[in-house]
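This is the structure, below, for whatever I ask next.
For this view, one protein chain was removed and the others were kept in their places.
The first chain written gets the first letter, and so on, giving A, B, C and D; residue counts start at 1 in each chain.
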Amino acid sequence: MIQILNTVLIGITAGSIYSLMAIAMVLVWRSTRVVNFAQAGMALLSTYFGYEVIQISGSYWIALPVAMIGGAVVASIIELVIMRLLLKHSSQGAIASITPIIATLGLLGLIKSVIGYFWGNQDRTIVSPLSNVGFTFGTNTLAISPMKLFIIIAILVLVLSLTFIFQRTNLGLALRASAYSPEISRLAGIKVDLVRTIGWALAGAAGGVAGMLQTANGTGTLSPDSLEFSLLLAFGFIAAVIGGLDSLIGAVLGALVLGLVLAFVLTYVGGSLVFITAFVLLLIILLIRPGGIISQKAGRRA
Amino acid sequence: MHKLKSNNLLRLIGFVVFGFFLFYLSNAIDELRVYQGATVAMYVVAISSIILLTGYSGQVSLGHGALLAVGGYGAALLRNNLHAPVWLSFAGAVLVAALFGSLLGVTAARLSGPYLAGTTLALAVGLPSIANQFKFLGGEQGLIFDIGLPPASLGETFSQYKWFFWIAALTALIAMWWLQNLLRSRYGRTWRAVRTQSVAAELAGINTARSKVLAFTVSAGLAGLAGALLSMTISTVSPSAFPLSLSFALATGAVLSGVTTLGGVMIGAVTLVAIPEIADAFTQRIGASENVTANLPGLMVSGLLIVVVLFVPNGPVEQFRNRRKK
Amino acid sequence: MSLIIENLTVEHGAIRALNNVSFTVKKGQLAALIGANGAGKTTLLRTLSGLNKPTHGKAHWCETNLLHGKPEMLVRHGVSHVSEGKSVIPELTVEENLEIGALWRSNKKEMQESKKTILELFPRLGERLAQRADTLSGGERQMLALGRSLMSKPELLLLDEPSLGLAPLVIEQIFQSIKELTKSMGITILLVEQNAMGALKIADVGIVLNLGTVAISGEAQSLIADPAVRAAYLGY
Amino acid sequence: AQAAEQGVTGSTIKLGITIPMTGIASPGYNKIPGAMKAYFNYVNANGGVNGRKITLVVKDDQYIPTLAVAKANELILKDKVFALIGTLGTASTKAISRSAQLSARGIPALFVNTGFSGFADKKAYPTSFSLLPSYQMEAKVIGKYLDDNYAGKKIGLIYQDDDFGVDALNGFKQAGINFAVKIPYASGSQGVAGVAGTWITKLQAAAPDVVILFGVSSATAAALGNAYAYKYSPKWILGSVGGDATTIAAAKKELPYFMAGAKGLSFAPAPTDSSDEYIKMFMDVNATYNKGVTFDNNVVAGMTSAFLAVQAIKSAGVNLTRKGLIAAIEKNSASFANPGLTPLGYSATSHVGATGYWIGTYDATGALKPDGGKYTVYTTDSGTGAVVLSTYKRPAMPAKGLPN
Partner (left out) sequence: MSTNNAALRVEGVNISFGGLRALNDVYLEIGKNEVVGLIGPNGAGKTTLFNALCGLVKPDSGTFFLDGHEHDFPRTDQLVDLGIARTLQGVGLFGDLTVLENVMIGAQKFAKSGLISACFGKNTKDEKALIERSMHYLENVYATGLAHRRADTLSYPDTKRVAIARALVSEPKILMLDEPAGGLGPQDIEWMNALIRNLTAQMSVLIVEHHMDVVMTVCSKLYVLNFGEVIASGNAEKVRRDPAVIAAYLGTGDA
């Protein structure tokens, strides 16, 4: 019984970690129609900022907002310098489906090299600010700790506020409009360039949070090639696709589904099936719903 | 209308001439370059497979490495267990990968851009880990794929790498010739039509789903062939030979080649092989600190990639053509 | 106080789409811009709204230099362009498509008022508010595009073939409303139309473009009466 | 005189290494080449080996066999190295050995960094030498320890589900160990959020008395971290690959403390054991020639390989050839000075180096200390041979750790 309960809890916390990256990817997708593979690199870089702040101030709680801001700044710079040019040069035809992906992959490599240059390829450590020891319930220890609880709450707050921004505010409408059709949005008076930069900045901030929380929750290590970050990217993207790339709630839902299914498969079926399970799950969900769990109805065709 | 026939013939002649050139080249260059030549040939096939899929049929794959793996394992299993001759194990690799691709293609045909990207990415992450689930796949250390020594008739001094190169180059030439013909035929035309205007294509009587599945199948077959070539050049197949970064590298190569035309595929393939070496050499030349040596090659590769995507998004060949037109 | 265009030349690569075009539209007037397919009408509108960059020439709307602004800034100076071919955002709902036209004002109340006015003009849109725009029929999309443009309360309205794909009755209504817009709200309109007769009938002035140059311009009524214009552009 | 062998001149010897310097497998291992260079430089500064100075060309293979082969070919054909040294990973080593035709070309591959038992097969890999004891040996030694100390207790195992773990499973089978719970994990999956958590819930459900952690260090860290979070504390036995306290310590500050009391294995003296003459010398070399790099297992591993290479080259004589080097290792290795506490197994029939382990306990700082202050070394083979207490006496370190 406790094993089932703990498996559920593990699934939920793992899902909440994936959802952080998924949210960041959805943000960029929704505001600029780019699948941003550099997201993991951006998150990593912001986490290094956080790390530096911890070295100086000793406080994780100061580092967290700094990492957020750092992430936002980095993302804005990337949008300003690279994505704008990219949009100008290759926004149509077959290449438009792949060049942004390749560009962001290039960026990922670039960011990693930059981190490697400044911080070296050794491990750094961020110690979790809250206890990682599970709550005790009678004689049993639950698979949820103050830190994990904090992560789940942080994600809830993040998703709700971002969803509110997207669905209920003018900025949200402007973000969506510019993503779908920059030219018409311009004609309608939306400052598309600015709005896209804001979209990236939001994603960068979310990525910064993701990096800080993931590092503190996971092994605590930070290196340019952190395994966790590469995997976070892949699993975050898979989660976002499962959820339907256009929905923040979907991203969280997709991440939770992925987390729970993985936890149960790992516990009750086979310990080494992680990667293939992720693929099969994605395949099954997309076969049933080609646009992910929360997908809009397709428009008319003619 | 006579032109058409001569076009096909000219193309064949072109390939034969280029083949002779490569033959000559293989005698003129040193062993390392010959080895790299075999790798280039492998990349040519692999990148073309992406160009077909993305540039023509409009489907994105970030998991082509997985299809290469299917081909590589297919070839090795055939060779090791059934003692198939080399050419047969290559053909087997094509068939196995094409079959796998057609199954995957059925799903792929329903998915739009990023969803397909996600699915193929998940495949590339997931598939190699299967090797450890089944004994006959040889686990992490993988299987041996040994094409044997060059025939004695070629002489004592004929090196193994030259043999690799001959096989890879010939295979690539034949595959490219087929592919060129195919892309210029109604199939290529149909793929492009479905990509740009699927409703209009359907109204013209094209079963768009079938057309996409066919593209995926052919592309996977080519990828399988590339996988067999790759396994030949490293004489083994193992899960770690097909990491996610291989899939990304292939997509990158396709962009460097100019996704929508086959014309630049050599450029993409050569770049993939040359850049790490150039970056390495450059780094060693300037002899900098540890942090620099470890990271400069990566920085150069990524930087080049971004520059190409930003300034020559259609690939160098297309760029050159456009320039000339003006 | 008017729209003044002087020696405007625009090139698309090697093609010279507009060649030294000059004309003036007084404030509050409705000008009909007509001409054969490919004459350069769309290019002219796109240049005036900042979407295309000119080779040389001048264009001013009151104090605003039209050639130095981005579209999103020109909207703030009262210039609004409804581009050719149902310019709506398919993935957004009808209501959202309307709202983006007034986002830059960031004034909720004004937005609601404008919306009300527009829904009165196009009641069909009112029935479709929550639908995605790509479920609309061709004509409905045209209405939506026009509606969105009016949401920004423009002073200079650049309309590219608003009658395209609309039913005769609706065209009549739209032309009527366009005319009223100029009169009641004092909006200046540059109207591009294939339906030359319909356009000239409601217009104050007419400009005929031919291969990128102004062939004839003048009072709309006199153009209708001009036999050369009749033969070449009005179809009878 | 005969033409000099490739990579050797009157005053230099060029060696080459391909190893993951970047990429997910790089952390930790990317310190190996630096450590090797440090020791070589130390030797060079003191006159070199037989008057020759050793240079090491480093190539990054990112742990991808395709790249490893390409880089090995560059090393051999372009940089014209004399021998390869220290390749990491079974798949890469195997691919290099085959595709770069090491045996046909007679190129020595010294001290590859893998415990895969296949490299013991001299027929298949006539020019390759492995340094680490095989995973199978390690499992057998653990089995012996369990038999001696935990007979009849419930045993649990977490292992990587590839050759690394499978080799070990074979060893445990030979040792007759039955597991109450076996938890495989896919290589790399330990980094996926939630995965390590499920290991612990499974262990808690099966409640073994002793748990063997046979994984890489990130997996070990993940397992210990989650056990800590779930207040789960069995008796741990950490495999040598994963029981690297510095990597784990970098992972979590609480953890070394948590490793306290766990059992661990090694064939070299503990990196913290500065009373050992080799370790002491390595520490000094590291301080001068590898500035700023924390001294740990990986540094010891790199320097040990370099040290052995120097010994081998020295023993191959002034007229250095590849054949001669291989023959020297096969013939003279018993007399090679090296820090390893087990006998070197190189012979005309086997190319496996270290052949056993000592078992110790991690202390509160994460250092592995021999029980009772004395290294008790077990030795065995990769086959069916028994595990026996070693009587091996390590050759004394030559003066200053230099080859003369």
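In the analysis below, contacts are C-beta pairs under 8 Å (C-beta built on N, C-alpha and C of every residue); 3 or more make two chains touch, one makes a residue touch a chain.
Quick caveat: nothing in here was measured; it's all calculated off a predicted structure.
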item	value
Selected from C:Gly101, C:Pro154, C:Gly198 or C:Gly212 as touching the chain missing from the view	C:Gly198
Selected residue (touches chain absent from view) among C:Ile171, C:Ile187, C:Ala203 or C:Ala220	C:Ile171
Among B:Thr208, B:Thr293 or B:Gln319, residue touching the chain not depicted	B:Thr208
Listed residues B:Arg11, B:Arg33 or B:Arg110, member touching the removed chain	B:Arg11
Missing-chain contacts mapped onto subunit C	36-38, 85, 124, 135-140, 142-143, 161, 164-173, 175, 194-198, 201, 233-235
Residue numbers in subunit B that touch the chain omitted from display	1, 4-5, 8-9, 11-12, 178-179, 181-182, 185-187, 189-190, 192-193, 196-197, 199-208, 214, 218, 260
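Definition applied: only the chains that are shown with their structure count from here on.
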item	value
CA centroid of subunit B to CA centroid of subunit C, Å	50
Centre-to-centre distance between subunit B and subunit A (centres being mean Cα positions), rounded to whole Å	31
For subunit B, residues that touch 2 or more chains besides their own	129, 132-133, 290, 294-295, 298
Where subunit C touches two or more other chains at once, by residue number	none
Complete list of chain pairs which touch one another	A-B, A-C, A-D, B-D
Subunit A-facing residues of subunit C, complex	49-51, 70-72, 75-76, 80-83, 87-92, 96, 99-101, 103-104, 106, 132, 134-135, 148-149, 151-152
Residues on subunit B engaged by subunit D in the complex (per definition of touch)	30-32, 35-36, 39, 129, 132-133, 139-142, 144, 146, 160, 230, 233-236, 238-241, 243, 245-246, 273, 276-277, 280, 290, 293-295, 297-298
Complex interface listing, subunit A residues touching subunit B	29, 35, 82, 85-86, 89-90, 93-95, 97-99, 101-103, 105-110, 112-114, 116-118, 120-121, 224, 230, 234, 237-238, 240-241, 245, 272-280, 282-283, 286-287, 290-292, 301-302
